[in-house]
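Just one protein chain is left out here, and the rest sit where they should.
Order of writing sets the chain letters: A, B and C. Residues in each chain are counted from 1.
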Amino acid sequence: MLIQVAVIGLLTGGVYAVMVSGLTLIFGVMKIINIAHAAFMVLSAYLAYWLFSGLGIDPILSMIGIVPLFFFIGKVTQRRVLSPVGDDPGLLVLLTFALAITLEGVLGSISGSTFRTVRTGYTSSIIPVELSSDLTLRLPVVRLTGFVASFVVLGVLWLILNRSGLGRAIRATIQNAEAAQLVGVNIARVRSTTFGIGLASVAIGGALFSLIFSFNGSSHLDWISKMLAIIVLGGLGSLPGALIAALILGVAEAVSAVTMTSYISPIVFYLILFLTLVFRPQGLMGAKVREG
Amino acid sequence: MTSSIGRHRWLVALFVVLAIVGAACGSGDDTTTTAAGTSDTTVAATDTTEATTDTTEATTDTTEAMDSEPIVVGASLPLSGDKSEPGTAAKEGYEVWEAMINEAGGLLGRPVELVIVDNASDQNTASTDYEKLITVDEVDFVVGPFSSFLVIPTSEVAARYGYAFIEPAGGAPDVFNRGLTNLFFAQPAPGSEQADPFADYILSLPADQQPATFAIVSQDDPFTLGVMDRLKGFLTEAGVELVFDEVYAPETTDFSSIAIQVADLDPDLIVGGTVFDDSVAQIRAYQDAGYQPRAAFFTTGPSLPGPFREALGDATEGVFAAISWFPAAPGFQNAEFVAKYVEMFGGDEADIPEDAANAFTVGQVLAQGVENVGAVDNAALIEELHKGTYETIVGPLSFDEVGRPQGTFMVLQWQGGSFVITDPGDRRQADPIWPKPAW
Amino acid sequence: MLLQLQNVVAGYLKTVDVLQGLSLQVEEAEIVCLIGPNGAGKSTVLRTISGLLTPSKGSVVFDGQDISGVRPDLVLQHGVAHVPQGHSSFPEMSLLENLLMGAYTVSDKALVNRRLEAVYELFPWFRDRAKQRAGNLSGGQQKLLEIGRALMLEPRMMLLDEPSLGLDPKKSHTVFDTISRLRDETGITVLMVEQNARSGLGISDRGYVLELGRERLERSASELLDDPRVAQLYLGGGIDDTLQA
Partner (left out) sequence: MSRVGTFLKQYWMFVALGFLLVYPLIWRAPYYHVLGFNTLIVATAATGWNILGGYTGYKSLGHSTFFGINAYLVAITANELGWNPLWSAPLLALGVTVVALVLGWIMARAKGSAFVIATIAMLLIFRLLALNVKSVTGGAPGLSQPLAPWSPEYSRMPFYYYMLFWLVIALLVSAYIRRSRFGLGLLAIRDDEGKANMVGVNTTLSKVLAFGVSAYFIALGGGIWSYAQTHIAPIFAFSILNDVDTVLATMLGGLGTLWGPVLGAFILIPGSDYILFNFGASQFHLAVFGVLMVVIILFLPRGILPSLRDRLAARRETSSAFTGASTMEDLSDSQPRGEVPGREAPAP
């Protein structure tokens, strides 16, 4: 049974990785903790839901439209709303929080508060994998889809970061913003583009989310703390760190829910988050946290 | 020079702000006071002064009376935040009641006006709202918010000012054990007794069909835990073995681990203490885990037909739940309520939320109580409500000394894409399916 | 005259100006050194030239063109490269990637490769360590890497902020040697801020003494080295400077 639980946790962790990849990237480049990240994810989930229930478009397909839209929203938001505020982390945290509740209010006004979820033809399909005569793993198709999609997304992000000029500019900005500026990187553009990429990735996260979980306008509050925990454990700003932390967390969460009561596991988990921040702010992966 | 201007401006700014705030609040104060027919603006009007004024108005003839001052009924509901789902449904229920009673000539010959405010699912805001409704807007009556969480502190506020407090959804044991005499719960039975008829049904099955084992997976919520406690007692006493008992935090969204554990133990009966979205998440997780119980019961969720069916499709088949009301129920004014609801909010009558019906019930109880008293008098109303029996869409209701209703819930089961009432026997629409088909 | 600053006023806060009407000029192929106490605004001068700061008054003219308030990446295109104080390499990137970042604004790949070869020629050891992570290099090596990175644009002028900071005497000697050699071999103009005034002036043609955001004294480097006031105040070495401030 534990193996089955752990495998499900691993698949869920893959989806977590997509959800948080943009958050950690945005932090790396801009030192902004985007509290609105989960709210944007819920927005994307709603778009996927509406497209599915209205036009019958599968969330995986609807990403084609949602992703560029979110990229654009992210770019504009960064330029018009975030960048004029400067670089005080406290102010920026509050500002993104304000964005989050604005989104919550708008979504709530439009769609009410009913919990939604996308139910496709393959929602409750299972792929059985026989490991041995007495152990058959049951892999839910939606989670498997999410897991595979997450690796595609992370792969694309990895390629952008490591094999393109833009990626070099982004990495340079993460490592030393001033020096990047001095070799001719247009920091303002890198920042707005990164925010765009961050939101584009969470748009994908949201579409996958709509297949697996149910949500309403207020759901983002439950998710943002989990997302923060993952990127902190992975080392703020570190993409590989976020992936590993997401997988570890997915498994740990699933296994601990079986071995402990469901209340103890989140306490332990926030305690680890707290202690990591205080005693090892560079996270698990050792990438330096940048205080801003 | 600079200094005086500087300080002066600052001070002016402060006073302007305070003045605006004062004016904004004060103006509402004045108009409502006039409306209530008293001229005393400095002291909060008491029920007696209002009552005398209103009694005189009530004697005027009906046609004229419909132009007279309305009877104002205030409520604070969770229209945003955690409980916004049922809160919005309750608002619709109240609005249907307002529309219907006004079409029928009003209350005591006066039109009824609802004042509904949003408390954002926050206890503190809810209490403050009732303070304001009672002491500033000076509404004639208040009706309850949604969920035991919000009912507990707000009923204290109403008690402090001697207002009757009829509420649609707050039936946890804590609601009644504080000994408040002004509170009335407008459902057939206290929330914790919701699953009693289901327990009766299970125990009425022939011995060879009865489940041998059961599992409880419940949200940490005063209402669901209350229901679970009673059900647990009934079943274990009758010899059904409880093999798994899990309480999860309200923010839990992923049930896969719990489901795999349940699947491993494979109990005959699964009972979910749910508030809606978690019922969907649980069932999906059980599907993924390959768990097929012989029967499944969820406290809330299956009773919200539209979203439940949309989220689960055919997996709904055979699921049990408790319900206080359903569209085809024979209760007083039920057909009119259903028609009016569809007229006002659209949709299919099968999609009318139970919470809307419970709010409408509150209106029915209030209206009959007030008509019996014959005046706007909360003290008399409280006394009356403890005595009388009221015809409602959930059947006749009467209340004990702490406002506990004296009836029973119904058991529903999903059959063929919608639900039917299977118990108690006198309201049965179809025989229960046992064991349930696979989901 | 290649660079001319006239009555420049600039600072980080609206209310407090670090530079309070500073003027200076640099000739083609010259090495000029700025010295002065902490807080005199030496680094601020460089930051204002490279566009990291926008002057509120006054002008910065480079090669006849006014570049005051121009964005850093555009100043770079004019041929002014800035090597800031402390570590400014990209620690997680390889040495080669760092050099390529220097030519970030150049899209012509052949040109980039030509320049890379030229930099390799100046610093042959770069080639052997091209794959090494920049963060693993020693402090002196990193400083040379930063200078090499700046050279990838073939700038006409280089702004160096405290190139010897945190280096032991032997390594800082290597760095100063390299700067001097660079000027001789490529004819590049250098404007440098140096806490270690003796070494800085040692390779410079001219120097300015800055105090309280203005230039106090402008002399040839040798005159400044002989000036008893300067000797007393600024030539004692890095630690003394701190005490003076």
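In this section, a residue touches a chain if its C-beta (ideal position, glycine included) is under 8 Å from a C-beta of that chain, and two chains touch if they have at least 3 such contacts.
Not measured: the values here are computed from a predicted model.
**Q** Pick from B:A172, B:A186 or B:L304: which residue touches the chain that isn't shown?
**A** Missing-chain contact among the listed residues: B:A172.
**Q** Among A:L154, A:V232, A:A245 or A:V258, single out the residue that touches the unshown chain.
**A** Only one of A:L154, A:V232, A:A245 or A:V258 touches the chain omitted from view, namely A:V232.
**Q** With the missing chain put back, one of A:F97, A:Y122 or A:F151 would touch it. Which one?
**A** Checking the options A:F97, A:Y122 or A:F151, the one contacting the hidden chain is A:F97.
**Q** In the complete complex, which positions of chain B touch the hidden chain?
**A** The missing chain touches chain B at positions 1-11, 13-14, 17-18, 21-22, 24-26, 29, 42-44, 79-80, 82, 84, 91, 116-120, 122-125, 127-129, 131-132, 134-136, 148-149, 152-153, 156, 160-161, 172, 174, 178, 220-222, 249-250.
**Q** Applying the definition given at the start, please give the residues of chain A touching the unseen chain.
**A** 27, 31, 33, 81, 84-91, 93-95, 97-109, 113, 177-178, 217, 225, 228-229, 232, 236, 263-264, 266-267, 270-271, 273-274, 277-279, 281, 289-292
Following the convention adopted for this analysis, only the chains that are shown with their structure count from here on.
**Q** What's the contact topology between the chains, one of line, ring, star, complete, other?
**A** Contact map by chain: line.
**Q** Looking at contacts between chains, which pair has the highest count of C-beta pairs?
**A** Per-pair contact counts point to A-B as the maximum.
**Q** Can you give the whole-Å distance between the Cα centres of chain A and chain B?
**A** The answer is 36 Å.
**Q** At least two other chains touched by the same residue of chain B: list those residues.
**A** Nothing qualifies.
**Q** By residue number and range, which residues of chain C touch two or more other chains?
**A** none
**Q** Please name which positions on chain A make contact with chain B in the complex.
**A** 1, 4-5, 8-9, 12, 53, 105, 108, 112-117, 119, 123-124, 126, 138, 140, 143, 213-214, 216, 218-219, 222, 253-255, 257-258, 261-263, 266
**Q** Touching chain C in the complex: which residues of chain A?
**A** Residues 165, 168-169, 171-172, 175-176, 178-186 of chain A touch chain C in their complex.
**Q** Touching chain A in the complex: which residues of chain C?
**A** Interface residues on chain C, with respect to chain A: 50, 52, 71-73, 76-77, 81-84, 87-93, 97, 100-102, 104-105, 146, 149-150, 153.
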